Every structure is written in structure tokens, then in C-alpha cells.
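Scroll down for the structure; my scribbles are underneath it.
The complex is shown incomplete by one protein chain, all other protein chains being positioned as in the whole.
Moving on to subunit A:
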Amino acid sequence: MASFQAVKKSLNLAPTVRARPSGVPLVPSLNLSVRAPADSHGHGHGASGPRVDTPPSWAGGVTNSQFGLFSKTYTTGPAPKISHQRLLHTSVVVKDAPEVPDFGHYRAKDSDNNRALSYFMVGTMGVLSASVAKSSVTEFLKTMSASADVLALAKVEVELSSIPEGKNAIIKWRGKPVFIRHRTQGEIDEARSANWKTFRDPESDEDRTQRPEWLIMLGVCTHLGCVPIGEAGDFGGWFCPCHGSHYDISGRARKGPAPLNLEVPAYEFNDADGKLVIG
């Protein structure tokens, strides 16, 4: 147990500096009377010699005596003064008055002109960018439209004088049959006198024809896409053999499963050449 106590006993490490019993450190090799080197150590600040900001030795100093370090001041030496002004420093130079240059020479004589010019330049930029945006949008949309060769194929011309009155003609347009009926006056009267408001797809004959004697329709049954037979059916018009839809002499669905009238394509008459242009 006793040896254990001895191990736990605290130790003080030897001090690096010896001290007298009074507590004054004893450093025999410390030379406290050292001065600044006598040469100018080569960076040109004037005469060599002791530092100007240290008090001279006759005014006092620190001595290392047998009894310890002694600091003694025999006289009140002059306070270390700054012998020259330092020109390089980081603090802002305080000036008596702010030295702002006169910019009057550069100022505009008339600020209205400058303001109008600024707005004008901004507006011109807006004009240019708006036209660029508009033209890019329209050019992009033009790429979606049909090209000229497709449009040329999309039209069909029919010689009207080749179809006698009371006859049907079937032509092919965009891969679909088109019925052209040269109607007689009796058929026109029949088509126009019908009470079309009660029909499944109410549409007047005036809306379906540009000229009463010419009826132009797509020959595709609106039910399931068969091609109806002309001059057949209960109403003297067209009859679809697939599921028995009846169309009248204006191409309107009158009986059977067809939900809509036969479709009328876009067409126009070319009176100079006596032609019908579909498409």
C-alpha cells in the first residue's frame, strides 16, 4: 500500500530557469545590456548608432546583478518620438475638404435628349427582338404546313360539261371517292322542300351546296366508311349496302345507322374553264 502511495505522489518538473529562494529568476547568460548593432545594417535609414527610440544608458536600464534583475531609471528620459513621418500606411488620409473633381464638362447640356435616346434604344431593341420572335414562330409553323407538291396533288379538277344532268360521277380525291351529282330541277325541289329540321343531322340543302344543280360530297358512309351506291335507297339518293343507311338526294342521312350526313369537301367553281376544283 505504501509503495502504491509513493507511485501516486505528485512530482514537480525542474524549471527551465533557476530561481533564487526569493523568487527572482537567475539567468547568468542573459545579456541584458545588449544594444542595437552599430552598423546601419544596409537598408538606408540614416546614421548608424544606437536606436533613437531607446533611452540612453545613462538614463537607466536593466542590470543583472548577483541579487537578480534590476531595473533602474536615473532620470526621465525623453519619450521615444517619431523622427520622420511614415509615408506608407494603411489608414485613410484625413483631408480637410473632399476633393471631388468637377464633372461639369462631361455632363449633358440637355438631359431630355439623353432620356429620349435611352428609351429609343431600348424600344428599338424591343422592336428587333419582337420581329425576330414573330418570324421564328411563323417560320416554325410553316414547317408544319403542307409543302407545295402535296398541295398540288391535293386538288382535283373536273370538267363540268362532261356530266350530263341527272347523272352521277365518282372521282378519286385524296384516296377517297367523291360523288358529283348534276341534279335535275325536280331533285332540287325535292331536296329543298324536305323538312330538314327533323332529320338526324339537321342541315339545309342550301348549306350543303354552293349551286343547287351541283351536289359534291365525299362518297364515304358516315357509319363505318363503306362507299354508298348512287341512285338507290328509299329516298332516291344513296344507299349504303354494308348496313343499310339511306341518304336523300342532298346526301343527308335519313334512315339506317348512319349518324351524320355525307361530308361536303371544300370546292370551288372555275367558270372561265368550266371546271370544278375540289380541294
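We adopt the following convention: a contact is a pair of C-beta atoms (placed from the backbone, for glycine too) under 8 Å apart; a residue touches a chain by one contact, two chains touch by 3 or more; residues count from 1.
Definition applied: contacts and distances are computed from a predicted model.
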Per UniProt, the name of the complex member that is left out, chosen from "Checkpoint protein", "Complex III subunit 9", "Trehalase" or "Bardet-biedl syndrome 8": "Complex III subunit 9"
Full-complex contact with the absent chain, from A:S135, A:S162 or A:Q210: A:S135
Contacting the left-out chain in the complete assembly, out of A:P25, A:P56 or A:G126: A:G126
Residue of A:V62, A:L117 or A:I170 touching the missing chain in the full complex: A:L117
Subunit A, residues in touch with the chain not shown (by the definition above): 110, 112-113, 115-117, 119-120, 123, 126-128, 130-131, 134-135
